[in-house]
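Take a look at the structure below.
All protein chains of the complex are present and in place, except for one that has been dropped.
The letters A and B name the chains in turn, as written, and every chain counts its residues from 1.
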Amino acid sequence: MVVQTEFLIRTHGERDMQDITDNVQQAVKESGIRHGIAHIFHLGSTAAVGLIEFEPGLRQDLPELLHRLIPPSRSYGHERTWHDGNGHSHLQATWLGQSLSVPVRDGRPYLGTWQQVFLLECDIRPRNRTVVVTVIGE
Amino acid sequence: MVVQTEFLIRTHGERDMQDITDNVQQAVKESGIRHGIAHIFHLGSTAAVGLIEFEPGLRQDLPELLHRLIPPSRSYGHERTWHDGNGHSHLQATWLGQSLSVPVRDGRPYLGTWQQVFLLECDIRPRNRTVVVTVIGE
Partner (left out) sequence: MVVQTEFLIRTHGERDMQDITDNVQQAVKESGIRHGIAHIFHLGSTAAVGLIEFEPGLRQDLPELLHRLIPPSRSYGHERTWHDGNGHSHLQATWLGQSLSVPVRDGRPYLGTWQQVFLLECDIRPRNRTVVVTVIGE
């Protein structure tokens, strides 16, 4: 059995990290699937999805780490072509990733107690983001 | 068809990388599924799963690389709140990832000859780790 849905998230600009675990849980619940996996996919190339203990400290630390290692810069090839100031956004989002699956057990995402699903805005302005959830199982 | 199992791994502390390919292979074998995918998921936020040529050199290189780019530090926001010394562990594990799928062919994980599945302990002490394997296919 396969049930595919999507939901929208309004982000508040660069470094905005949001907990989307409840959205995923809702998608799993509505699918009626009890055991399997839920595939979580961000549709677009300048935001990422991942797993983290969602608390205020790490919510600040992860974007800071990304900016330290993959800083905004006008010297990226992407900038020289497009001049849109978000070359680093693409690189951050590609490296962190836009595809993730979590187990489904007893009709719910099966996660650790301190393990949540996040969406991280890597682009330089607020955006409307589409997340596609595909639940596969029985 | 969906078969979900889990296994436990005792880690020996930070930087301990273990080859869990045999555990995954066992889960696939016991599922009876011949073709499809095996989804491998670490339940928790301070260890990661991934793919590597599992040999002594890289087993040392990957944790060293993670510590060079994402070093232990008391200046993480996570530390200022929780004082548990493992802010870097969360960041390392989130970036490397806790979710991975491999193809299943002829009843076995279909991997390259020098491509193994690993669990990497990113936390600062030995832990008991739970890995969930969901095999989907026919």
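Annotations for the structure displayed:
Just so we're on the same page, contacts are C-beta pairs under 8 Å (C-beta built on N, C-alpha and C of every residue); 3 or more make two chains touch, one makes a residue touch a chain.
Computed from a predicted structure; not experimentally measured.
Touching the missing chain, out of B:Arg15, B:His67, B:Arg80 or B:Arg105, is residue B:Arg105.
By the touch definition given at the top, chain B reaches the unshown chain through residues 35-37, 50-53, 55-62, 64-65, 69, 95-97, 100-103, 105, 110-112, 114-115, 136-138.
Panel shows chain A; residues 1-2, 4, 39, 41, 43-45, 69-70, 76-82, 87, 90-91, 94-95, 97-99, 101, 132, 134, 136 of it touch the chain omitted from the view.
In this text, only the chains that are shown with their structure count from here on.
The rotation relating chain A to chain B, fitted on Cα atoms, amounts to 120°, rounded to the nearest 5.
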